[in-house]
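Excluded from the complex is one protein chain; the other protein chains are retained at their positions.
So, subunit A:
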Amino acid sequence: MTATAESAAPRTAAPSGPSPTAMRRDRPKINWWLTALVAVCSLTVLIPLYLAVVTALKTPDQLGGTGFELPIGARWENFAEAWTTVKFPRALLNTALVTVGAVLLTLLTNSMVAYAIARNLHRKFFKGLYLYFIAALFVPFPIILLSVVKETAILGLDNQLGLILLYTVYGLSFNIFVYVAYIRSIPLELEEAALTDGASTWTIFWRIIFPLLGPMNATVGILTCLWAWNDFLLPLVILSDPAAQTLPLAQFIFQGQFNTNYPVAFASYLLALAPLLLVYLFAQRWVVSGVMRGSTK
């Protein structure tokens, strides 16, 4: 939405009356009471993170109290200890591999399926297919959980590859829903012109449609990334080899070992949360607007 406000600004030079956004700009009336209220509310988000950071830097004998006290002399060794105890590099690599794989495979396949469906919705087969995929949105995961685990074990997919495949398949229902709506808003003229020039449907999709899907690809990519990166249940039940553990799963498995040492445990939580948090810090605007776009389509 900030984009529309910015693009409206240069146009105020036009003789027509200024737009409402431009008018509000002329006399910005900041509500400071509301700003203060929002700031206080935002503390609820930050307090648990603050608690995690100060606890991770303490020595065990500094714990006591409320936990909110600042550490006396930061103990960075907690992070080094957590790094090796939970085999952090391995878990990070697994999570990154699964997430990148799931995002790429999802973008390449789900958009193509949605394109075929969107351009043929007037045909019974494709309409039926559309409803078939959407209906799966209502099926709670626990009902297929036990059978999927058996299936992946039999097919030798009880590993990272299996996870990539499952995220791509289970994301299909929702992604088709948003892609189809978006593709149907793209005018047909471009495709018709390409068709008369003798381009094949494949070429049309990859050269014309896929690039036009940019904003939707961003939205689907962000949501898939957040899901695959943070998911706990699927890795818990699918992965059989401990060497394949993802970040959340590793935290769960090593939980017992930290019973007596909260600071190291908290250091390992922060290590696990940090990568995505850092990415988010830099891409925050883009991520939030990507999610917002998905909801208005």
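To be clear about the criterion, a residue touches a chain if its C-beta (ideal position, glycine included) is under 8 Å from a C-beta of that chain, and two chains touch if they have at least 3 such contacts; residues count from 1.
Keep this in mind: contacts and distances are computed from a predicted model.
The protein name that UniProt records for the chain not on display, among "Histidine kinase/HSP90-like ATPase domain-containing protein", "Sugar ABC transporter permease", "Cation:proton antiporter" or "Extracellular solute-binding protein", is "Sugar ABC transporter permease". Of the listed positions A:83, A:210 or A:262, the one in contact with the omitted chain in the full complex is A:262. Take subunit A: the residues that touch the chain left off the picture are 1-2, 20-21, 24, 28-32, 34-35, 37-39, 41-42, 44-46, 48-49, 51-52, 55, 63-68, 109-110, 112-113, 115-117, 119-120, 122-123, 125-126, 129, 133, 136, 138-149, 151, 165-166, 169-170, 172, 188, 191-192, 195-196, 200-202, 205, 226, 229-230, 232-233, 237, 247-248, 251-252, 255, 262, 265-266, 269, 272-273, 276-277, 280, 284-285, 287-288, 291-293, 295-296.
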